[in-house]
Every structure is written in C-alpha cells, then in structure tokens.
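Structure first, commentary second.
Heads up, one of the protein chains got dropped from this complex, but the rest are sitting where they should.
To keep things simple, chains are lettered A, B and C as they appear, and every chain counts its residues starting from 1.
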Amino acid sequence: MLVVMQSDATPEQIARVLDAIRRVDLTPHPLPGATRTAIGITGNTGVVDTQALEVLAGVKECIRVTKPYKLASREMHRDDTIIRLPQGEIGAKTFTVIAGPCSVENEPMVMKTAEFLMSQGVTFLRAGAFKPRTSPYAFQGMGIEGLKILKRVREKTGIGIVTELMDTEYTEAVEDATDVIQIGTRNMQNFSLLKRVGKCRKPVLLKRGMSATLEEWLMAAEYVMAGGNYQVILCERGVRTFADHSRNTLDLSVIPPAKTLSHLPIFIDPSHGTGKRAYVPAMALAGLAAGADGLMIEVHPEPDRALSDGAQSLDFPGTEKLLSQLRQLLIVLGRAM
Amino acid sequence: MLVVMQSDATPEQIARVLDAIRRVDLTPHPLPGATRTAIGITGNTGVVDTQALEVLAGVKECIRVTKPYKLASREMHRDDTIIRLPQGEIGAKTFTVIAGPCSVENEPMVMKTAEFLMSQGVTFLRAGAFKPRTSPYAFQGMGIEGLKILKRVREKTGIGIVTELMDTEYTEAVEDATDVIQIGTRNMQNFSLLKRVGKCRKPVLLKRGMSATLEEWLMAAEYVMAGGNYQVILCERGVRTFADHSRNTLDLSVIPPAKTLSHLPIFIDPSHGTGKRAYVPAMALAGLAAGADGLMIEVHPEPDRALSDGAQSLDFPGTEKLLSQLRQLLIVLGRAM
Amino acid sequence: MLVVMQSDATPEQIARVLDAIRRVDLTPHPLPGATRTAIGITGNTGVVDTQALEVLAGVKECIRVTKPYKLASREMHRDDTIIRLPQGEIGAKTFTVIAGPCSVENEPMVMKTAEFLMSQGVTFLRAGAFKPRTSPYAFQGMGIEGLKILKRVREKTGIGIVTELMDTEYTEAVEDATDVIQIGTRNMQNFSLLKRVGKCRKPVLLKRGMSATLEEWLMAAEYVMAGGNYQVILCERGVRTFADHSRNTLDLSVIPPAKTLSHLPIFIDPSHGTGKRAYVPAMALAGLAAGADGLMIEVHPEPDRALSDGAQSLDFPGTEKLLSQLRQLLIVLGRAM
Partner (left out) sequence: MLVVMQSDATPEQIARVLDAIRRVDLTPHPLPGATRTAIGITGNTGVVDTQALEVLAGVKECIRVTKPYKLASREMHRDDTIIRLPQGEIGAKTFTVIAGPCSVENEPMVMKTAEFLMSQGVTFLRAGAFKPRTSPYAFQGMGIEGLKILKRVREKTGIGIVTELMDTEYTEAVEDATDVIQIGTRNMQNFSLLKRVGKCRKPVLLKRGMSATLEEWLMAAEYVMAGGNYQVILCERGVRTFADHSRNTLDLSVIPPAKTLSHLPIFIDPSHGTGKRAYVPAMALAGLAAGADGLMIEVHPEPDRALSDGAQSLDFPGTEKLLSQLRQLLIVLGRAM
C-alpha cells in the first residue's frame, strides 16, 4: 500500500499520516521523492481502510501495490534509487566499478590495489575479510584483522570499502569498517542476517542466490528494506544451470526485468559469473550494454599467487584495458563513470 | 588422513596418537568402530609425516583420504553411521519417519499431532518454531514460545523433536528444546551456523541446498563434523530445475551415490519435494525403495487450515494409509521401522 | 472437445456423429471405452456448435477439454490406456520390463540376450539399429542390417522388439522390424517424425526430451495421437540439471502428475537416467514404487565390452537379481509383471 502525499503537503500533515498508520499496527515507510513524498505501508495491509487515510489533510491518493515485494517495487517508488556516498553516487545515470581482490591477504597487497584503483578513477574496493568457503579446511579469511587492514586502507587512500558480512555476530565490526555491506550469494535467504542489516545505516549489496528467481531476490531485498534500510544494491553473479562452459551462468537477461520491476540499482559480477579471467572483459562490457548500474570485478596485483579465486582475477594491466573499453562504451550510451 | 589402530590397541596407545597429531597442529577425530578405532586427521594434512605415526605403538596403518570431505567420507568410516536416540536408532537397517506440521501454530494442534503419531509408532515430530519465509510479511513462526510448546509436547508424549535453527543466536534455546537440530535448505551453506552446530551435542539434520551438488552437500556436513559433531543426517528435499510439474524436483537419484560416498544416513522430504499432497505418498514409497534411511513428511490435523504449507501436508487418515504402505514395503526390503 | 455417447448408442448413431464432425472440417477420434464410446474432436474446436451435436441421436453430452493436449488428456479418456501386444499387455495393473543392449552389435549377442530375457519372463527386447550419437565419428549403429537381425531374433524367440526410429525415411523398415517404435529424447520435438509415426500401426514409446516440461511431453504425444495412433507409451529417462552425481537427473516425481493428467502408460529408463550400473537397481525399484507402468533397462551379456553405454548396462546375473527384487515389490503393490 502506498499513500501519495500532495506536492505541497506539510511536514505536520505527513507526521499525522504516519501516526494514523502506526495506530492500526502497520509500519509506515516515508519515501521522499523529487516532487512529493510518498509513504509506503507494510504489514497486513488487507485491513487498511483507505478511505480513512484519503480524507486526511495533504493526502493525494492511496495505491495498492500488486507485487509481493512492496518497498523494492517500482510501483511504490517510481524514480531510480540513487545511493549517495562520499566516494560517489550509485545508480541512475552513473556506472560504478567496484574492484579488488577476492580476499584480504595482507596490508601491502590491499594498499597497492587500492592505490592502483584510485589512480584509475575507481573509488570502491572490494575485498573479503570473512570468506564463505565450500571446504572447512580452506582459507577462511583474515577476519577482524582483515577489517582493520581495510579501515587503514580507507583512511590512507580514501577509497570506499565493500566487504562481506557472513554472520550477525560481526555486524557492528563490518559496518564500522565498510562503506557498503555485502551479503553473499549463499546468504541471500539467510533471513536473520537480512533482518540484521535492515537495521544498519550502510548500504547493502545483495548478491543473487545461486538459484534464486527474480521475485525471491526482490523479496530478500524487501527483508532489508522492511527493517528501514532502503539502500540496497542488487548484484547478479551467475546462476546454477546445466551449462559447464563457465563456472556459473551469468544471467544478464535479468537486468531489464529487474529495472522494470524495481527501482534498486543492479550490478553484475562477471568474475564469479564466468570463473575465467579471459571471459571477464567481454561479459563486463555486455553487462554495461544490457543496462547494469555497475560492475563488481576481482582484481589482484598477482592473480596467479592469489590465496583464492586467482583464476578469475584480472591483473592491473588487464583492469586498465577493461576500464578504457568501458569508458568508450559509456560515452556512446550517454552515461558517466 | 586416517590412522587405523590395531584391534587390540589400548586406550593409552590411542591417547598417545591423539597427542602426536595435536603436537603438529592438526585436529584428531577418534572414530570408534565395531572391531577397531580409527582416528581421522583434519587440517593441512599435506605436511603429515605418516612414517612418524606408523611407528607409534598400536598403529596399524595410515590412509590418505582422496575426497575433499574427510569425516563425511566412507573412505574414513566404512560402516553406516547409526544415530542412537531415546526414541530409536536412525540409520543402517532402520527406516525412520519424522512427521508433523510445517510450523508450531498452537499447543493443542501440536499435542494432537504428537499423540496421533505416537499411536502410529512414529516417534519423531517435526514442527518449526522459527520459519524461513520468502516474504518478510508472512508468518515467521512462534519463535521462543513455539520452542516452549515443543518442550511440553515432548515431556507429555515422549516424542522426539526435530526443529529448525535459523540463527546462531538461538542455538542454545533450540538445542535445549529439540532432539535433532534441523538446518534448512536456505542455510546449507550458512557456514557460521554450520560451525556453531558443530559444537552442539544433538544430531543435525542437514537439508540439501536448492542447487547444491552432492559434493557441496557433503562439504556442508563436513563443516559440522569438523567441529566435533559427527551425528549428521542428510535430507534431500528437492532441487531447482526447469520442471514445473512440482514445486521442486525431488532428486531420488542422489541416494545411491550419497550412500556410496558417505556413511551418513540420508532422508527424503517428499512434502517440500513435490509441494502437492497427492504426490507425497508415491514419492515417499519411491524414496524408501531407492534406499533412503528415513522420511520427513508434513502432517497436519487440518491441512486446509494450516498457517503454512497446507497444500503439501497429509491429514491423519492419509498418514495412516501411507505408514501402512511403507510397512508392507519394509518387510519385502528386509528392513524395520 | 469430447462427445460422450450414450451407453446404448448404436454403431450407426456413432457413424452419424463422426460424419457431422467431419462436415465442419474437424477431425473425430472414436475412443471406445468399457461402458460407452466417446469421440474426441481436434482442430479449431472454438467454432464447434455443441448444441448441434448434442441433439444428435445417441449423444449424451459434449465436454470441453481444458488442457492444450486433448487426446492425451485424462479429461478425454478416463480409463488407463492399455496396449495389447502378442507378448503381453502394457499399462494399467501390469508392470512391463523392456531390456536389452544399447545397440545391436551382432546377431549372436542379441540372440543370447533375447533367450536370457525370455527365460526370465521378460518378453520385450530393446536394441538400437540406428543410434543417435553426439559425435559423427562414433559408432552409428548397424542400420538396416541391425533391423534384419532383430527380425530374426523375434522370429526365433518370439520376444517383442523395441527399437528406435530416427528418421522418417526408415519408418517402414523400422515399423516392419519392431513391435514398439521408440522415439528418442533428442527427437521428442522432431515434429515431422512424430507426425509420421502418428500414421503407423505400431505403438510408440516416446522418451521425454532432456529439458521438456510435462506439458511439452504430452503435447508431443498429442502429435502422434492426432495422426490416429493412440498407442503411446511415455518414458522418463532423466533430465538436464546442474547435478553432476549422475549422467542425468531421473525425474521420478513426474510419474504421479503424468498419471493424473494423462491416461497413457509411463515407463522409466534408469540406465540413461543414472548412467551408472551400480545405481540402476535402486532407481528401478524406486520407479516401480512411484507408480511407473514399466521399466526400460540396458542389459548386455558383457557390459565391459559393449560398443556403447556399457557403463550403464547390467549383466545377466545383475538383471536376474533385479527382476527378483521387482517381483517381490510387485506382490506388495498388488500388481503383476
């Protein structure tokens, strides 16, 4: 349910509508827009008396949202969501690159990568301190020590940090160290974790589950948003199919319907999508052409010595070349990086 | 790596081998068998000096385990794992039925179901207090209150309780209320949760992820076992495919290879597998014929009034009929329920 | 559209209805039943004037069929289809085994297999004279020479022959040599071939396509039936999924909905389904328990010397053991072989 306020509605009128919604045990979500404010309502909206709301001062109309996801739906929020961070805006006409090593291995390599990226105009670094690994005997990441390295790298270079949170227990530590909290593919339906980051103040990059439908993915975003954190970035990273020519099947075809059904920015991760360095640039360009709002790629100073996922990481010259190709395409597509 | 002790090895000899393993920073897992004890070793076993172990008193031989999963592998543990609970044994020649409602809705309905099941010789009740729901606006389960109901039902009827743990935060509460801790399909690779239940003393029923390969599933079991909890039950509940004639595609063909590669008991859940009540009995019988060690099915006193998953729940008469068919098949197959 | 005749309708009354249908450029399909005849109508039935038909003498009622498949639908044909062949009946309460080598390799081996099977009470032999092979450089089957061998084997042993037709060109040759014409998984939507066998007088065993939905499969059967050949046997042989523990994912869960939606007999082929000999018996038993009407399995006198698919073929002792297990299960399930 969406309450659309008149363009000249006063803060007091808005406050009175919020109160009215809370009084019937529902949750109001104020959604300020360019020309007017709207108020999303979640909870058991089947019982809402829309007439009682429509007679309140400043209310223009009440609209039922037909999708099972509400706050993530474009029905409720027509304009593209733009996430504003010190390192740049994400969404709408911008194309954002997030790059860096699979995992934090040591401070010099992360620093070196951050400095290289900043020199290239890439203002977001990805690097995992906590790593979800299929085997309990594989390197599990540097943990808290890795977070400290990321903080120091941010302090020194100013680069924005994107790192994965795997466990509610470390939420505060990760939120403190990062600019964007990443939720990994294996946790896309870890509902406790989604609810927890719904309480965070940092944007959440939500990877698509390996076999999640678009609706399930948007419902996972809805879990975060229902908690009050409306800054969600979707990230496609390949799905499970019978195909064996790549590690996963990067589903670029999800981009147009995702942009139609939702106002949230959508990124692609061709590194995990293909699993092979040689195929990353082509799929990165394709993702941009398909309408993605950004790219998450693995970059490593020495890919062949990486502790994890080296086979899918670009080296620095490869990254430079890809960035230059992306920039050329962006001009034609009328977008900025 | 597996150290096989001689059949007449003394406890002191075993203790000395355990010490020797710990001294080189590896983890020993004593695995008592029918005729002799074996000691699994996990950690970076590439560096193990097998000769140094083989000269210790009481050691018969050292065997390298070729699979990425070690403790879950039949190479390390030849005999079928049998899980012994007050309500009965699970695994080997036994066929175990776990039945009950999708979620704890209120005390009378759970009590009624438990009494019905016990009267039918079914000694394990499934019921969710915490429910993983695709939508944040759907009924999320009764939570702690639901666990209290389950405890009272166990006290009164003696039935064994199987209930899902979704969050490390509630581990102690769930472990206290249950006889078997269930890990749901969406959490099969929630590694924090797997590590946490690896520290529990209660058996873990581990549902297969929606698009998990057999190897990934056994690796998830390995996470639990590596923590010291060797009582893991696998449960197939249907995988994601293109097929649309059922809610998921129940992959019975995973049973024979799972039994070949691993010593862990494997159950099937035809309720989630098919999503349709009418198809549950046929798939339950097929699961038994395919070699499953048990069955997890949804049973509800009034399926059409269930708060969740009613369409796939059997009513009491339907359950009785299925149990009678299962018993007839069990006789032919030389197994007991 | 279905015209149900009164139970005492005369042949003349039926003939008059057939005429009336043909006059409006539609195709009538007389479907004699236990108590009354029904007449299926295919073509653009949107234009049928049901009242004009209902007033004809002997007509009880006209029923619209809501499924896109008509003749294959249980709406149009309530009773299970039974296919009557000299070697036995297929469908309803019977369980039929079709066994034999992947391909006709030479006369002695086929003869030896046929004699073994007949001695075991298995009255249908499968063996390919034309082989669909992924590689153009692999053994493509003996062709016409293979058909001649099959004819001689049938003459000598009386066994029923099931062999694959890959090409409209060889339809007559295959129809002449066989008792059941097999359409392979790769040709499930080879519509020219389906139309051609719709003109044959021999039953058609129609394998499910590797990624066919149940509806597409029944529509393929409809192609055959629309041509006038109502004797179609469905055969599930495994579908394509991400799973890698078996060659294909044998989808036993398709059996109950197939039996609900259609009256056609359904078989399973666990040899192609699993691709591994050791897993064939478990899946054969599971298929029977799930409600299949029959089994198609690969049996070879010397599997390790087979020219194709040896890894999934049972040897004679393995076949004997499986048949004995199937017979025990059949008794419990109240069915005959």
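Heads up, the rule we're going with is that contacts are C-beta pairs under 8 Å (C-beta built on N, C-alpha and C of every residue); 3 or more make two chains touch, one makes a residue touch a chain.
Owing to the predicted nature of the structure, the values given are computational and were not obtained by experimental measurement.
Across A:56, A:173, A:286 or A:311, the residue that sits in touch with the chain not pictured is A:286.
The chain omitted from view is touched by exactly one of C:59, C:90 or C:219, namely C:219. By the touch rule set out above, chain C reaches the unshown chain at residues 42-44, 68-70, 132-137, 166-169, 186-187, 189-192, 195, 209-211, 216, 219, 222-223, 226, 240. Hidden from this view is one chain, which touches chain A at 211, 213-214, 238-239, 241-246, 249-258, 260, 273-274, 276, 278-279, 282-283, 285-291, 328-329, 331-332.
Within chain B, the residues in touch with the undisplayed chain are 211, 240-242.
Basically, only the chains that are shown with their structure count from here on.
Centroid analysis (C-alpha atoms only) places A farthest from chain C.
Distance from each chain's C-alpha mean to the overall C-alpha mean is smallest for B. Our note on geometry: chain A versus chain C, Cα centroid distance of 50 Å, whole angstroms.
Here the spacing of chain B and chain C, counted between their Cα centres, is 39 Å.
Each chain gets one centre point, the mean of its Cα atoms, and the points for chain A and chain B are 35 Å apart. In chain C, the residues that reach two or more other chains under the touch definition are 211, 241-242.
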